[in-house]
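A single protein chain has been omitted from the complex, and every remaining protein chain is retained in its original position.
Chains: A, B and C, in written order; residue numbering restarts at 1 for each.
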Amino acid sequence: MIYSRKVFFYETDAQGIVHHSNYARYFEEARGFFLEQKGMPYEKIREELNIDIVLLELSIHYKKPLRFGDVFSIHLNLSSMDRYFFSFDYTVYLGKIIIAEGKTKHACIDRKTGKIVTVPQVLKQWKN
Amino acid sequence: MIYSRKVFFYETDAQGIVHHSNYARYFEEARGFFLEQKGMPYEKIREELNIDIVLLELSIHYKKPLRFGDVFSIHLNLSSMDRYFFSFDYTVYLGKIIIAEGKTKHACIDRKTGKIVTVPQVLKQWKN
Amino acid sequence: MIYSRKVFFYETDAQGIVHHSNYARYFEEARGFFLEQKGMPYEKIREELNIDIVLLELSIHYKKPLRFGDVFSIHLNLSSMDRYFFSFDYTVYLGKIIIAEGKTKHACIDRKTGKIVTVPQVLKQWKN
Partner (left out) sequence: MIYSRKVFFYETDAQGIVHHSNYARYFEEARGFFLEQKGMPYEKIREELNIDIVLLELSIHYKKPLRFGDVFSIHLNLSSMDRYFFSFDYTVYLGKIIIAEGKTKHACIDRKTGKIVTVPQVLKQWKN
């Protein structure tokens, strides 16, 4: 799945490039887009299933900078899924240039107890 | 009361200066410092009094930019307080240079109902 | 002109609503959209005219909160323009509910000298 948008000015820093912390936010936007496209936006997951999706691991390799005005696209892929955990892979492109590659690992927690619960069936089915 | 700290790199933008949206965050930090100095940190207000302090109005006049590495100080003053509303005034300094001036207006809401409640006595006493 | 998008999760705070500082960023996004629609995106203004648009004044009245998943729209209007200064008015809507109203005042500065310059003709013509 591909998520795309333009860099906002407030996402740049004094090096003239997108501040690295924003890539974690771009990945979150891309996951939100993924859930929406699957017909199950995250706000619905939170309210109907009463779970929060939490981030356990994040890794990013930065290859080239993004600048203000760039329109980037993120190719994201639900790369693994088991009983309790699932992961996404991300490749950030500017045209055909690879800007960054990343990976996130997640679990679902009960919003009341904060305890990890098994991944709901509705999410599990999205793995191929 | 004076709150002071150094500009973080991630607060700058591609103009090489602190992005204007961060001043609203600096003001919030300064209010948090004010509450702490009064012996009633905001996390305690939230939990013990079960209220949230919300922002109703914000205004900022930007005079000069802040840059990475600058150590700014904010002079803040609880400028008005009545039954339901209270306001802070802020002057941001870099040394003796005025960087910005601002004002915020607030109310307290019940964390469960979201309705505005009278300002708790503990806050009211600070406006002498 | 109307700019619209969905609230990102990372824009919320522990009160469960969009943090107030993000409205200044939404306004910047809306201005960027305005410049794009006018055929003169800000990155082009910066490079071709060698000017930066700076923010001199910001004011926001918060009426109702935005929450994660909300799709807000900002009605923005270039409300005044003279030789050196121009202003935008903003009304943030969720459906027909007014969420916030704001105003920003700007000037153009030479990117090398940092001095205020007269507003370029290309921008001036946008005022009606």
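We adopt the following convention: a contact is a pair of C-beta atoms (placed from the backbone, for glycine too) under 8 Å apart; a residue touches a chain by one contact, two chains touch by 3 or more.
These figures come from a predicted structure and were not determined experimentally.
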Tell me which of A:Val54, A:Val71 or A:Ile98 is the one touching the absent chain.
A:Val54
Considering the whole complex, not just the chains shown, which residues of chain B touch the missing one?
6, 8-10, 25, 28-29, 32, 41-44, 46, 67-69
Residues of chain C touching the missing chain are 9-10, 12-14, 16-17, 19, 21, 67-68
In the complete complex, which positions of chain A touch the hidden chain?
15, 20-22, 24-25, 28, 52, 54-62
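Heads up, the rule we're going with is that only the chains that are shown with their structure count from here on.
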Centre-most chain, if every chain is reduced to its averaged C-alpha atoms:
C
Mind checking the centre-to-centre distance between chain A and chain B? Centres are C-alpha means, answer in whole Å.
32
Could you please state the distance in Å, as a whole number, between where the Cα atoms of chain A are centred and where those of chain C are centred?
27
Approximate Å spacing (C-alpha centroids) for the pair chain B, chain C:
22
Listing for chain C: what residues touch at least two other chains?
25, 28
